[in-house]
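Written below as structure tokens is the structure these notes are about.
Here the complex is missing a single protein chain, while all its other protein chains stay put.
Letters A and B mark the chains in the order given here, with residues in each chain numbered from 1 onward.
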Amino acid sequence: MADKILNKIYVKVWRQNNPTAKGRFETYTVENISQGNSFLEMIDILNDKLILEGKDPIAFDHDCREGICGMCSLYINGHAHGPDTQVTTCQLHMRKFSEGQTITVEPWRVGAFPVIKDVMVDRTAFEKIQQAGGFVSVNTGGVPDGNTIPVSQEDAEEAMDAAACIGCGACAATCKNSSAMLFLAAKVSQFAKLPQGKVEAKRRAKAMYAKMDELGFGGCTNTGACELACPKSISIAHIARLNREYLKAKIAD
Amino acid sequence: MSILNSRIPEGSISDKWSNHKANIKVVSPANKRKLEVIVVGTGLAGASAAASLSELGYNVKAFCYQDSPRRAHSIAAQGGINAAKNYQNDNDSVYRLFYDTIKGGDYRSREANVHRLAEVSPNIIDQCVAQGVPFAREYGGLLSNRSFGGVLVSRTFYARGQTGQQLLLGAYSALNRQIAEGGVKMYTRHEMIDLVTIDGKARGIIARDMVTGEIKRFGAHAVVIASGGYGNVFFLSTNAMGCNASASWVCYKKGAFFANPCYVQIHPTCIPVHGSQQSKLTLMSESLRNDGRVWTPKKLEDAEKLRKGLIGPNDIADEDRDFYLERRYPSYGNLVPRDVASRAAKERCDAGYGVNSEGKAVYLDFKYAIQRLGKGTIEKRYGNLFQMYEKITDTDPYKEPMQIYPAIHYAMGGTWVDYNLMTTIPGLYAIGEANFSDHGANRLGASALMQGLADGYFVLPYTIGDYLAGEIMVPKIDTNHPEFAEAEKDVTARLNNLFTIKGKTPVDHFHKKLGQIMWDNVGMARNAEGLTKAIKEIQELRVEFYKDLLVPGELNNVNPELEKAGRVADFIELGELLARDALNRNESCGGHFREESSTEEGEAKRDDENFAYVAAWEFKGVDVEPVLHKEDLVFETIHLTQRSYK
Partner (left out) sequence: MSNFLSASIGRKVFMSLTGLFLISFLSLHLTLNLLLIFDDSGNLFNQAAHFMATNPMIKIMEPILALGFVIHIIWAGWITLDNMKARPKGYASGDQLLKWWAPSKNMFILGGMILVFLILHIFNFWVKLKITGDPLLDKATGTGIEMHNTYALVSNLFIKFPLYDVIYVIGGILVGLHLSHGFWSAFQTIGLSNINWMKRLKFIANLIGVIFAVGFSAIPIYFLLKF
């Protein structure tokens, strides 16, 4: 139960002062880290040390620290969100690391996610994909009673599986093609499974797809890396549904 | 007579909202196009308000400090959302939800607001279903409900353990649609750092672009604060790291009264603190108390051995376990409301029965439920929570009881608003957790989501029209107005000041210190002596802060330390007000427990004679005592009684 202390670890982290600056790796030594600490707490401790040494702390994205907001990113030792399964970086604990280890920390490397500073990236591209069609076109008010249209439990559950996406970008970051397909599929599939979303399913699939291509994400080659990296284990079966919706729409055109 | 006008409409409780809607002014579509509204924060309240206002035709500018509106902390709500649908045929009604909320809030909320909340609650569910929120369904395809603490009916709608996420994504999708259509201009990674008032009316904000460091001016005919609560004043809380009270606080300093800051909810089932490096506390859903039994050892020596790690919980025989909630509250047992459960845990730990190395944890044991229902059933009900617990603590809750301890969770207090949700500054509104109005001294589970969405979808879009109808002749706000220049100058000076102190202490150290003072003296149990001490210590901390703060990095670049410094500066001031309010309220109600006002058995004792009012504080200067204004709470419909869960 009691957590072990790591006497010394090395953090090799990408430092880049601004989007246009040329970045480089810096290696820092971090001492006396409890394995019960989360990875981001370790970065907090390192940052505290850097500040006291008069250096600039590492800028990284994080917010809820309970694996749901999707703000944290980081590519750690060759894994998006680090070497654990079904977790975001904020849920990654130092138990996954060992004494004397060098931990390489990089930003998401996706052309459509430019680096803002250090390991913080700009995921506005994901916003644009959502804005292209990730909604049901209803205004507030004037909607029917929630029980007017029954939805089978299986459909609701499958929609929920897809809707669990937190928009962190690990799928695109881990995909060898930097493809945003799993992200896209999660939204399209969620709505395609529900009667409320079905109404404009075709329009949605086409619009979101076109936006993804436009923004410079790669295409899907079905490697399945995304679903392994996804902290919410969203299945690539949703990508098949996205493809189906898209093809149906295109054939009808 | 108080200067506060709550604008509660005439009529019986069930007619007030209809009467009010019939009487308030409406802005014509042509005029809506000419009006601009700023919404700060994009959680449930902010996103739903921004989207709804834009749908009506207003020009909206929305702001969030995250990189996407979808990341607001509403996303972390787990359990569900209440609505008086009566789908279960269990005699639920608008009145019952209204009554439960007033009682749950320990009779410290405004009747009219709460009734309106209950009235619009069914519409929220309909709206969310129409948006494609994947609520849980029964086999027949109809919406499913679960029950929640403190009520007798089953009215909570849910989407697995991620209801907040799904509702927020629903509002976010509505917001995205408006952004795409041009009705909302979205500013992400922007933090509001000042409010601009012209001739006493809210006319815009100053925001800092968190990527470039640029200070920007934004004008509007009305400003809506939807920036959430101030739980992070305690440093460790279940709030997100970035959650802050600065938007509300600058409004307070510009003249908006701040109400009931001492009402803070402490959630009983969080994963306990480990060591001194912890950054945040993780909530385990309240639903766990349905099947888990809470206990500590009966013998002090057992507790001591547990703390030293000499024995494990499973080494303690059933007869040596003290199921203290079942012992103290036989009728509600493990399902007593949040505030009661939290205080009971603290009482046990203070008496020396805490079970982790810090002595600040109790057990939540599923052994008995597993024996009764089988592991499969428990796994189906709580599998994801158990997995989360194991990831964090490295212990398997199927085999060993969970360790839990209370943590700061939600702020019932907030910016004072009238029935229209307008603050004491004309044109400035506060919605969601940022205002104070609906939860009284304690919030019931699954009601935060309800309130946020009620405000954003169904209340504010109506009530803001009443004010904006009088603004239709006001042209687009000119951000070159001297008030904007003045405000910009002020905030620039303020940031420069923080940046140039160049002391020796990073901001987190001050934040932790503040949190410690707050938790020790203004936490679960408060007394006059501790509160007075806290006020003094906070004042000293403020002096030290401005002397010794060290902010690294650059002003005109991404600088999380600078952001934190600004927030902590505000938290220090807010913490003082919180303590002051707690000192003033010499009664125990809901989340606020004054040791001086308790029964012989140590239970809370409310004092309706002297404290049935809203304490609204007016800012008079940083080093000047704020002025207390009282809004008397008039209960026309509900009879006040002492809560009992024995």
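Basically, contacts are C-beta pairs under 8 Å (C-beta built on N, C-alpha and C of every residue); 3 or more make two chains touch, one makes a residue touch a chain.
None of these values were measured; they are calculated from a predicted model.
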Displayed chains contacting the withheld chain: A
Full-complex contact with the absent chain, from A:N17, A:Q86, A:T104 or A:T124: A:T104
Subunit A residues touching the omitted chain (full complex): 25, 75-80, 83, 104, 106, 109-112, 158, 174, 176-179, 209-210, 212-213, 216-225, 228-229, 235-237, 239-248, 250, 253
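Everything below uses one rule, namely that only the chains that are shown with their structure count from here on.
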Between subunit A and subunit B, centroid-to-centroid distance (C-alpha), Å: 26
Residues of subunit B defined as touching subunit A within the complex: 48, 51-52, 55, 66-68, 70-73, 75-76, 85, 87, 123, 125-143, 159-160, 162, 165-166, 169, 172-174, 176-177, 179-180, 186, 188, 211, 238, 240-242, 274-275, 277-280, 282-283, 309, 312, 357, 387-388, 391-395, 457-458, 461, 504, 506, 508, 550, 552-553, 557-561
Subunit B-facing residues of subunit A, complex: 1-3, 17-18, 34, 36-38, 40-41, 44-45, 48, 50-52, 54-57, 59, 61-71, 84, 86-87, 91, 93, 95, 116-117, 120, 122-124, 126-127, 130-132, 134-141, 143-147, 150-153, 156-157, 159-160, 163-164, 166-167, 190-191, 193-194, 196-197
